[in-house]
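All protein chains of the complex are present and in place, except for one that has been dropped.
For reference, chains read A and B in written order, and residue numbers begin at 1 within each chain.
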Amino acid sequence: MSQRPALLLILLALPAGVVFLAFFLLPMARLVLIGASGEDGAAAYLSVLTTPRHLESMIATVLLSLAVTLAAVAVSTVAGVFLVRHRFPGRSTLVSLLTFPLAFPGVVIGFLVILLAGRQGLVGEVTKALTGDKMVFAYSMAGLFVGYLYFSIPRVILTVMAAAEKLDPSLEEAARSLGAPPWRVVADVILPALKPGLIASGAICFATSMGAFGTAFTLATNIDVLPMTIYTEFTLSANIAGAASLSVVLGLVTWAALALARNLSGSTVAAAG
Amino acid sequence: MMHNTLPEASEPMTAEKTAITLTDCGKTFADGTRALQPIDLAIAGGETVVLLGPSGCGKTTLLRIVAGLETPDAGGRVLFNGEDVTVRPIERREVGMVFQSYALFPNMSVRQNVAYGLKVRRVPREELTRRVDDALEMMQIAELAERRIGQLSGGQRQRVALARAIAVRPRILLLDEPLTALDALLRDRLRVEIDSLLRGLGITAVYVTHDQAEAMALGDRVVVMSAGQIEQIGPPRDIYHAPATDFVADFIGTVNRVPAAALAGWGDEVDGAVLFRPEDAEIVSGEGAHLRGRVASSLFLGDRTRLVLESDGLLPVVVDTRRRETIRIGEEIGIRLKPGHLIPLPSAGREGQTC
Partner (left out) sequence: MRRGKLFHLQLAFTLAVCTFLIVPVILSVLAGVTVNYFQGLSSGLTLRWLGEVWALYSETIFLSLLIAVVCLAVNLMIGVPAAYVLARKGGRLARALEEIIVLPIAIPGLAIALALIVTYGGFRDFRTGWSFILVGHVLYTLPFMVRSVLAVLHSVNFRELEESAASLGASFVQRFRDVILPNVKPGILAGSLMTFTLSIGEFNLTWMLHTPVTKTLPVGLADSYASMRLEVASAYTLIFFVMIVPLLIAMQAMSRRR
């Protein structure tokens, strides 16, 4: 009885295991080796610190990702908690609108930013009509920020809403029965209860922003976020070892962000795409 | 007519004790469900009133209206000592509340939980510490003060919840099924403690439960509710021995219903049915039995044995006996009722209901 199920379980898990081993673990291991195969050897892994261009790119990417994470978590918390705590006509439409860009790929979002703030963008037309000056920021860091915010909000809002729905309403009632005014209920009860969810969704947001490629690719002009740097190294400079080492470093950073968040929030960080 | 005359043996009413008056308080929720028919209820200062009824009877809604977590439908009013607090939100009603789920703040220690209401009220530090210590002491949890909530057992959590509610010295203590989540043994012990706590504080308290034993033990008066209406209001003994409606008779304890004509020698004196409790029937052998039946089941409950009798044409009759000798299934026995221990017939309508 105990022998056969074990065998069955192995058989059931085998296909996924083989695919993973052959197409993920093995290639990743190879990538790590190739990263160290350039002229600099294993020191290539320090290039992100020693090569000024790579360091700048890394710093810019981290700062951008941090800013996007903070903004997305703040915006989503306000809107998400509001939507969970109130019932009103049109609420479910709002929820749908806020979450449906969830699976838009980065390239498309880049294009949307161009339509919004590009050379013929809406913002440009409006500011031209108002002030006479055309405001165009799609191809700058601000454009990237807007694009990243666009794809982060739906993900973070889903996590925040899921966490807020799990809140025990009697916690809030207990605080009120003890005399706490609304802002104290938020500060003392609601935010602490949401904290694990906020940390988790913030970490996912950060990791996704660090690795995002499509948006930067579409907006292109002279922005060096790390994925773009890797892409340039690989295609234009044919520096495969350099691209590999940078990819490995990037992967380590995003993985570490998620692992750290999991330790902080004490729960499984569910990366929501 | 209302049954809510104050109990005669009521404690002396001092100015500090808060009386609660509800007039015409009904509740219809946004989706149209009527949780509570408009009712009137007067609770004296210092009195403990238990709201008792099955789930969905409106008892929790009524408590939440007193608390200020729900507002009654238009026309309903809530008065504390004659002052209208109907639109005052809970955070300014100065009530203490204990929740079924305890609702302890998991991000705070035991001490921080108990201190929270005082902190919100900006009580000076020294006084705050003293009052928190007092409350912890009173609930015998002083040694748990620095624990996290997650490290406490259910009974300990309940004590913290009580300490937190009384630390602010509320005008009224509201308890929403506070013992339901505990196991039977702990429930019995905490019930005794809550009883002495309420007596000791002399505070006006409203206690919601679906457990009749809890209601009987704790209430100065018990309000029995069903389907959003009050069935009966009265001291526990009245509720048990003189149920006002069929619902109360059936909901509280066990009641037997036998047509008078089926009782030997009774048909001439009494019309209709006779109602009596299992413990008010005495087992007699031979002569003098009012009713005879065959024992269909016999459950030994420790302090008593519960028998179910079957006799032709009648509903099964439940009888409790303290006799030690075993009564066998299938045996034929006779029972005798004491005329003074019969339950007066509840009127068909809802006499105790208020409009």
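For the reader, a short list of remarks on this structure follows.
Just so we're on the same page, a residue touches a chain if its C-beta (ideal position, glycine included) is under 8 Å from a C-beta of that chain, and two chains touch if they have at least 3 such contacts.
Fair warning: this is a prediction, and the values are worked out from it, not measured in the lab.
Only one residue from A:G38, A:G106, A:G179 or A:G197 touches the chain missing from this view: A:G106.
Checked against the full complex, the one of A:A13, A:L70 or A:A187 touching the unshown chain is A:A13.
Note on the undisplayed chain: of the listed residues A:L31, A:A60, A:L167 or A:L191, the one touching it is A:L31.
The residue from A:A42, A:L97 or A:A187 that touches the chain not shown here is A:L97. In the complete complex, the residue from A:G38, A:G179, A:G197 or A:G211 that touches the missing chain is A:G211.
Residue-level contact of chain A with the missing chain is found at 4-5, 8-9, 12-13, 15-17, 19-20, 23-28, 30-31, 34, 75, 78-79, 82-83, 86, 88, 94, 96-108, 110-116, 120, 122, 150, 153-154, 182, 207, 210-214, 217-218, 220, 227, 230-231, 234, 240, 243-244, 247-248, 250-251, 254-255, 258, 270-271, 273.
Criterion: only the chains that are shown with their structure count from here on.
Between the CA-based centres of chain A and chain B the separation comes to 53 Å, rounded to the whole angstrom. Those residues of chain B that touch chain A in the shared complex are 30, 67, 69, 89-92, 94-97, 99-101, 103-107, 116-117, 120-121, 164-165, 168, 174.
Partner chain B is touched in their complex by these residues of chain A: 87, 168, 170-171, 173-181, 184, 188-189, 192-193, 195.
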